[in-house]
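With one protein chain removed, the remaining protein chains of the complex are shown where they sit.
Order of writing sets the labels: A and B. Residues in every chain begin at 1.
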Amino acid sequence: MKEGVRYTGIASEEELKNSFGIPSAARMKQGPVAVIECVQEIPCNPCEGTCPFGAITIGDPITNLPHLNETLCTGCGTCVAMCPGQAIFLVNDLSEQEAEVTFPFEYWPLPQVGDEVDAVNRAGEVVCKGRVTKVRNPVAYKNTCVVTISIPNAFKDDVRSMKRVIKQTPMELAEQKERASQLVCRCEELTRGDIEKAIDEGATTIDGIKRRTRAGMGLCQGKSCERLVARILSEKLGRPLAEFLPATYRAPVRPISMGVIADNCEKE
Amino acid sequence: MEDDLRVMNHPILGDLPEKKMVTIYYQGQPILAREGEPIAAALLAAGIKAFRKTVHRHEPRGVFCAIGRCTDCMMIVNGKPNVRTCVTFVEDGMQLEPQDGYGRRKVDGGDAK
Partner (left out) sequence: MKRLSTEIAIIGAGPAGLCAAIEASKLGAKVTLIDENALPGGQLFKQIHKFFGSKEHLAGVRGYEIGTRLLEELEKSDAEVMLSGTAYGLFRDMTIGVVQKTNHYAIQAKKIILAAGGKENYMDFPGSTLPGVMGAGAAQTMINVNRVLPGRHVVMLGSGNVGLIVSYQLMQAGACVEALVEAAPAIGGYGVHAGKIRRAGVPILTSHTIKEVYGDGKVEGVIIAEVDEKFRVIEGTERAIAADTVCLAVGLNPMTELAHMAGCGFTFLPALGGHVPLHDDNMETTVPGIYVAGDITGVEEASSAMEEGKLAGIAAAASLGYLDQEKAKELKDEVQVRLSALRTGAFGEKRQTAKTEQMARMAAFLQEKGGRRP
C-alpha cells in the first residue's frame, strides 16, 4: 500500500515534514497553536485572510501551501473553522500527561463540554478516550463547530477528530441473489450483448447503434447510455473515443408533453 | 415501514423546519408528505424504493438521477402515466400508482386532458 494523501487520504509523515504548517514541539508547549496539515497545491487561500494575527501566508499563486508563523499564532482557532478543507487543527501540549487537540466538527449531534468521547486518528480509528473541554460555534464559523478535547499527551500527534454518534440500524448481509443482466441502455433495456451484436452486424457509429437497437431513443434520449455505447464501440472496433460523435439530436431534447405543442399549434 | 428516513437534524442546515403536511396515496395507502416536496422524496422517506417496472423485462426501477434527466422514476400520477416524480411536487390527495411498462391513462370519465 502506497503512503501519502493521494493514496490513502492521509498525509504521510514525509508530506507533513515537507509542508510549512507544522509548529515546533517547543511552541506546542507554550499554548495552543495551529497545525496546518495542508500538503497538496490546491487553489484555496481563506486561511491566509482569516487569521486575525497574520500568522498564515500563502501569497501568489493561491495554490501555494500555507506557511505558519508559529510566533504570531495565538491558537485562537479561527482558521480551524474557516479552512474549507478542514485541514487545520490546534495542539496544546499541556503537561507530560495531558494535551489538548482542537478540530473542526460538522456532524449532528454536536458534543457538549464534559462529554467523554472516542478520540480518533487520521484514519478514523479510536486511539484513546477524550474529554470535551470546549465547543465553539459562533455565527462567524458558519456552522463549522470547533471542538477541543483533552487527551493523554502521548496521542497528541495522532488524534485529529472524534467519533461521531451514529444512529445504528442493524444490516443483515443478504444472500447473493442471481445476477442481474448487465444493462447498458436503461430506457430501452438493452444489454452490452445487444450493443455488441449491432456492432457485429456492421454498426460503427452511435447513430448506427441507435438505428439498429433503439439505444438512445428511449425517454431519456441517450443521456444515460450514450457514453457507454461510445465506450463499447471504441473497445470493440479498437478506435479512439474521440471518433465516436454523439448521435444526431433533434427536438425535443428534453421530455415535454407533445399535447402542449399540438394544442398550441391548433390555436395559431 | 422502515424507520423514518427524514433528516430531522443537521449540523449545517439545522433542524428540519415545520411544514404543512399533505396526504398522498400510494396504491391507495396514505402517506404523509411535506408540502412542496418532490413525490420521489416523499416516497423514499416512507421507505418505498421501486417506482415502476420496465417495459421489456418488467424489472423494478427507482430514483436514479433525481433531477429530471433519466426518467427512471416515472409513475402514474393522478391517472397520468410517465410523470417524472423527482421533478413533480406533491399535492394533497394525489394518487400514485407504480407504472408497469408504458402505462396507460387512467382517469374517471374518459380520457384525461
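Just so it is clear, a residue touches a chain if its C-beta (ideal position, glycine included) is under 8 Å from a C-beta of that chain, and two chains touch if they have at least 3 such contacts.
Because the structure is predicted, anything quoted here is derived from the model rather than measured.
Enquirer: Among A:Ile42, A:Leu72 or A:Ala154, single out the residue that touches the unshown chain.
Expert: If we include the chain that is not displayed, A:Ile42 is the one touching it.
Enquirer: Touching the absent chain in the whole complex: find that residue among A:Ala55, A:Ala87 or A:Val132.
Expert: If we include the chain that is not displayed, A:Ala87 is the one touching it.
Enquirer: What chain B residues would touch the chain not displayed?
Expert: 5-7, 9-13, 16, 37-38, 41-42, 44-45, 49-51, 59-69, 72, 86-87, 89
Enquirer: Using the document's contact rule, name the residues of chain A that touch the chain not shown here.
Expert: 2, 5-11, 37-46, 49-50, 61-63, 82-87, 106-108, 120-125, 142-144, 160-161, 163-164, 166-167, 169, 171-174, 176-177, 179-184, 186, 192, 221, 223-225, 227-228, 241-242, 245-246, 248-257, 260-261, 263-265, 267-268
One rule holds in what follows: only the chains that are shown with their structure count from here on.
Enquirer: Please work out the Cα centroid separation of chain A and chain B, and write it as a whole number of Å.
Expert: Centres of chain A and chain B (C-alpha means) sit 29 Å apart.
Enquirer: Per the contact definition, I'd like the list of chain B residues that touch chain A in the complex.
Expert: 3, 9-12, 54-57, 59, 61, 64, 68-72, 74, 82, 84
Enquirer: Can you check the complex and tell me which residues of chain A touch chain B?
Expert: 105-110, 143, 145, 169, 180-181, 186-189, 218-220, 223-224, 255
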